[in-house]
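Input: one structure, supplied below.
Heads up, one of the protein chains got dropped from this complex, but the rest are sitting where they should.
Per-chain residue numbering starts at 1, and chain names A, B and C are given in the order in which the chains are listed.
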Amino acid sequence: MHNLLNVNNLQIAFRKRKKSIKVVNGVDFGISKGEIVGIVGESGCGKSVTSLSIMRLFHDTSGEVVGGTIQFKEKDLLELSEREMRRIRGKEIAMIFQEPMTSLNPVMKIGKQLIQGIMLHLGLNREEAKQQAVEMLKLVGIPRAESIMNEYPHQLSGGMRQRVMIAIAMSCEPELLIADEPTTALDVTIQAQILQLMKKIQRERGTAILLITHDLGVVAESCDRVVVMYAGRVVEEATVEELFESPLHPYTQGLIESVPKIGNRKEELYSIPGHVPNPEAMPNGCKFASRCPYVMDICREREPQLVSNNNGRKQRCWLHQSIKEEERKTIG
Amino acid sequence: MKKYIVKRILGIIPLLFVVSFLIFLFIHLVPGDPARLIAGKDADLQQINAIKHQLHLDEPLYKQYIDYMNNLFHGNLGESIKSKVPVSELIGERIVPSLELSLLSIAWAMVIGVLIGIISAIFKNRWPDNIGMITAVSGISLPNFWLGLVMIQIFSVKLGLLPTGGIETWKGYLMPSIALGAGIMAMIARFTRSSLVQTLKEDFIRTGRSRGYSGLTIVFGHALRSSLIPVVTVAGLQFGFLLGGSIVVETVFSFPGMGRLLINSIQMRDYPVVQAELMLFSFEFILVNLIVDLLYGFLNPKIRYD
Amino acid sequence: MVDNELLKVKGLKKYFPISNGWFSSKEYVKAVDEVSFSVKKGETLSLVGESGCGKSTLGRLINGLIKADAGDIVFKGDNLAEASETKWRSYRKPMQMIFQDPYASLSPRMKIKEIIAEPLKIHDPSLSREEREAKVKSILEICGIDYYHSDKYPHEFSGGQRQRIGIARALILQPELIIADEPVSALDVSIQAQILNLLKKLQKDYQLTYLFISHDLSVVEHISDHVAVMYLGNIVEIAPREAIFEDPKHPYTKALLSSVPIPDPKLKRESIILKGEIPNAANPPKGCKFHTRCPLAMSICSKEIPIMKTVGDKQQMVACHLYQ
Partner (left out) sequence: MSETMTVSKQQIASKRGTLSTFWHDFRQRKVAFISFLFFVLLVILAVIGPYIVPFNPQTPDYNHVLQGMSQKHWAGTDEYGRDVLSRLIAGTRISLGIGISSVLIGAMAGTILGLVSGYFGKWVDKTIMRICDVLFAFPDILLAIGIVAILGPGLKNVIFAVAFFSVPSFARMVRGKTLEVKEMLFIEAEKSIGAKTNRIIFRHIFPETIPIIIVYLTMQVGTAILAAASLSFLGLGASPSSPDWGAMLSMSRDYIGTAFNLVFFPGLAIFLTVLSLNNLGDGLRDILDPKIKD
């Protein structure tokens, strides 16, 4: 058990033409205070949906959590009323998104966008909120913070907007910051600045960060612990050192192998054959079986469970767990 | 912003000239000899020449245009052939009731239209939305003159509540303005709804929700402003619809306005009056759209601050 | 003409005007400013840089999709910069493009066999239907798509498969030069590896020459023979791959390299984090355009534009005052 957030057997389904399609089925992970945890996976693996479900932000979409629990401190977020949930959003858990260009209100001044939330959650008056807002802009390294307060988002560059987004997210001093692909839309030199800023915030303020990304490099440079997702499932969890040193799941191995690495050039890259299965027609058994170089008969028949090894590492692979152990668990 | 204003204002000047030139040509586009048409079948050559002279049709075209523009700048719109009254006088009597009717119609249409649009967007695909949108699509499909006639049948003939025409009391404005505004209200309702629904899907709305704002704060504090910006433009375009509609509706209600004057003049081939009316209507429309453009620039910070 | 030099670009310029009303003087975005380089047959030159550096514009200039304002584009010994549209069209046969977004670069209303046959219909109209189909079939199989799928529409394929189709379309005319504009940046890593391997295999099998445009340095290292680093419309460093990655000279190249996150947590390097953002291309800094962000800027850097100079013994060319 982690002391901040525990996601347990999360299941999310989308409605499509009256059919319910499970895009997330079996996601377990946790975050402790002050820790940076990465969720990594390719497009369609369910990582973004998972992060939205923590904030319960499927408002307009047809997505819905159909099972599991999301324990934040003492509360199960899925049990809260919308009103109670609103007191958590932005105050205790804040979120930043991939698209800095569109995530800010284009017709509202930066200052107002900051102040609104501060007044709502911290109960400060306008003057105090304004001071807090300027302080936040300074925290995220925005020069001339006072004058930026009176500007509109379109007057800022992409990197600056992402800094403003972080300032907004941090303005009520949340305990958990969810960052969904925060640097994907940015150039590398700007990405480096934003990652450095996020690490600084975690260090100085003790904010836990959940970093959703597809980029293994970003994970390796920023996270303490990593959760790997594939086809709506968590397939492996480990500390960042362990994961890159000795990945257990063949998917993780393939993923790490297939990234070209600077200073470690090979004539041919390893590539995982085939494609991610379609969520509308998931095969039985392990979802990676059709692409796995070590596939066994059992893999096509039964799906392995996410099992915790003695050293705290978790994996969902028949290579590292026996059926007996698995059955013993279901019985017990 | 200053640049934007100057650009817009300068931008319409050539348009005004082209439009005025086309309308000047109007009388020359009538097939056959306009003077003969105006004078009627039984007229002799002398009468035709008199009309030609009165309309300056016997002068070279360029001179006619210069005179015409010169007169236009001095507010001289010529003289009615039928009644021999200066056109400016004819229009002067009617412009005020017409403007009152237009403003009244667009005002209620905007208020109700935006309201229905907002309610529909908030309750998207639920019953308030369905009712709102059925009303709206019906409003767009209703012929305004028929709506007018049906209202006369109900409120004047059957119930005797409202006058069938005339503007002696404020009651005279009620039915014309409903007939005139219904279509516009419907258009604005539909557009407001789709604009607001679009805005509610934007990323920044998700940002707002992730900060714990309530649904009402999101709709009224964040989404409404950006979704109303395009609605302003649409309302401006609807003004053209309004001007056109007023011609028909004024006829239905025998409303003493510019629209009915236009139709009467066309029927009587009173070309100077028709020409002046077309000019006024077009200028009014161009002017309204200029105002809308400026308003758009003012509401949109991307333009206001660049 | 140097031996087996397929493409040579000299002093290429493209300024995009930004209209600013009638009253202010005309301003320009110098998207590509005095760019020169050459590519040898069978090699890969990568153009790398951040957004707004002009790398994509450069690719489109070389393919004639936009007209250059000045400079030479010498392809197979012919200068194309001043060529007519008709002449350009005939040169598009030996020079093909692959685009970044495999979702958007295929016509959504055509079957994939029509998409792939399209270049043949344009450049080889005398071909019979059977001959065309045979060619489409063989090229599809080379690119790893079963001919069985050729009656389908692009939306029925995944991103990786679509990029294979895009590659097949580029290859069917047996071109010599392929301009690949960010061909793998829209793809997931595991698919990216498949496509990169395919591109390398094709290069070996058909002696293709690549002009590879990318923002991703790790991909660039994997695929290139030579690398040109661009910043705000200029090439700041151009060198053989090993030189760029093992011994970068220009401070921007160094910073760029060290900003790339490395998927290896044991490598705790001290990365150079640049201050500030990329300046507005419409109003770039005077002198060396990089001086506002350069950690080693000197007083001369804000005054004089540095010129390209060969540094060291590895044909490494750098435009930086540190080496002049």
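Quick note on the criterion: contacts are C-beta pairs under 8 Å (C-beta built on N, C-alpha and C of every residue); 3 or more make two chains touch, one makes a residue touch a chain.
Because the structure is a prediction, the values reported are computed rather than measured.
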Next on the checklist: Of the residues A:K33, A:K112, A:K138 or A:H275, I need the one that contacts the missing chain.
Outcome noted: A:H275
Checklist entry - Quick one: which of C:K10, C:K76 or C:H149 touches the chain that's been left out? => result C:H149
Item to check | Sole contact to the chain not displayed, among B:L22, B:I66 or B:V85 | outcome: B:L22
Checklist entry - Can you list where chain C touches the absent chain? => result 60, 63, 65, 88-90, 92-93, 96-97, 99-101, 104-109, 118-119, 122-123, 144-146, 148-149, 152-153, 155-158, 161, 166, 169, 173
Checklist entry - When the complex is taken as a whole, what residues of chain B touch the one chain not shown? => result 15, 18-19, 22, 26, 29-31, 124, 137-138, 140-146, 149-150, 152-153, 157, 193-194, 197-198, 239-245, 247-248, 251-252, 262-263, 266-267, 274, 278, 281-282, 285-286
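Assume only the chains that are shown with their structure count from here on.
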Checklist outcome for this item: Rounded to the nearest Å, the gap between Cα centres of chain B and chain C is 54
Checklist entry - Rounded to the nearest whole Å, what is the centre-to-centre distance of chain A and chain C, using the mean of the C-alpha atoms as each centre? => result 33
Item to check | Sites on chain B touched by chain A in the complex | outcome: 200-204, 206-214, 221-222, 225-226, 229, 299-302, 305
Checklist entry - Within the complex, which stretch of chain C touches chain A? => result 50-51, 158, 160, 188-194, 196-197, 200, 215, 217-219, 221-222, 245-246, 255-266, 271, 273-274, 277-278
Next on the checklist: Give the list of chain A residues in touch with chain B in this complex.
Outcome noted: 55, 57, 59-60, 85-91, 94-95, 97, 99, 102-108, 116-117, 120-121, 151-152, 154-155, 165, 168
